[in-house]
Structures are given as C-alpha cells and as structure tokens.
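Sending over a structure as structure tokens; questions will come in a sec.
What you see is the complex with one protein chain gone and the rest in place.
Right after this comes chain A.
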Amino acid sequence: MTAPWTAGEDPQVHPIARSGDLVHIRQAIRTLSQECRLSLVDQTKMITAASELARNTLIYGGGGTVSSGLVSANGKRGVAAVFEDSGPGIADVEQAMTDGWTSGGGLGLGLSGARRLVDDFQLVTAPGEGTTVTIIKWVR
C-alpha cells in the first residue's frame, strides 16, 4: 500500500509547516471527498482523520507533506492521503496507538482515533527515520 495512487490520477502535495496549513489540508480533503461522492458522515470522518494526522505531522514530526488524491481498487473508488515527515519517528508503535497515551499535551486519541475513522490505515516508522501514515476511505 506504499503507493496507492491510481495511474493517471496524480496526487496533490501540500506542505505541512504551519498550523494554518491544516485549514488548507482539510479543505483539499473535503473537495476530494465530495468529488468522490463519499457520504456526509464519511466525508467528516475522512476530514477529521486528516486533520489529526496532519497535526501529528506538524507537532511531533516537525512538519512534512501530505499527498492526497483519488484511488480505485476492485471496482471501488476512494480518497487517500499520505502523511510524511522526517522527524524522530515513533519508538513504540503499540504504545502510540493506545487510546489516551500522548507524548505531548493532547488527548492521546489522534492516532488511534484516526485509525478508527478510516477504512485503510498504514503506519510506517522507525526511530530517527521519520513517519509515514497512509489512510484511505472507500466509497460504500
């Protein structure tokens, strides 16, 4: 699932460098979700998940990029987003995915909550090698 993009549909790349960028990312995901005809509930879930992960990229990864676009597989269409940073990475993934655990000052639900909000969730990370999170929401 490293490159989920469908041929011919190039993803848009947005920088995540300031908290103001999160607004643009939410809007970009909203536009894609509407284009893809996700239901209103699924749109909101996808946008919220993207918002959580983008904020993680900014706060814990020290900034990075998000690529977002439409994907299709097995006759289904969906919206995908890949969040990449070259920050410190996550040493204990299991701990990071636990509800209520945070290394910062948040609620500790961002990463675990985002996984529950989307259909496909993949986390690739290693200490010192940054973090890449891929999420996909399929049209029902």
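Heads up, the rule we're going with is that contacts are C-beta pairs under 8 Å (C-beta built on N, C-alpha and C of every residue); 3 or more make two chains touch, one makes a residue touch a chain; residues count from 1.
As a convention for this text, contacts and distances are computed from a predicted model.
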Check your understanding: Hey, which one's the missing chain according to UniProt: "Anti-anti-sigma factor", "Putative ABC transporter ATP-binding protein", "Twin-arginine translocation pathway signal protein" or "Xanthine dehydrogenase"?
Key -> "Anti-anti-sigma factor"
Practice item. Pick out which of A:6, A:44, A:86 or A:103 touches the chain that's been left out of the picture. Key: A:44
Study note, to complete from the structure: Of A:32, A:96, A:117 or A:133, the residue touching the omitted chain is A:117
Practice item. Using the touch definition up top, pick the residue from A:9, A:35 or A:99 that touches the left-out chain. Key: A:99
Point to revise | Positions on chain A where the hidden chain makes contact | key: 19, 22-23, 26, 30, 40-41, 43-45, 47-48, 51-52, 55, 99, 106-107, 109-110, 112-114, 116-117
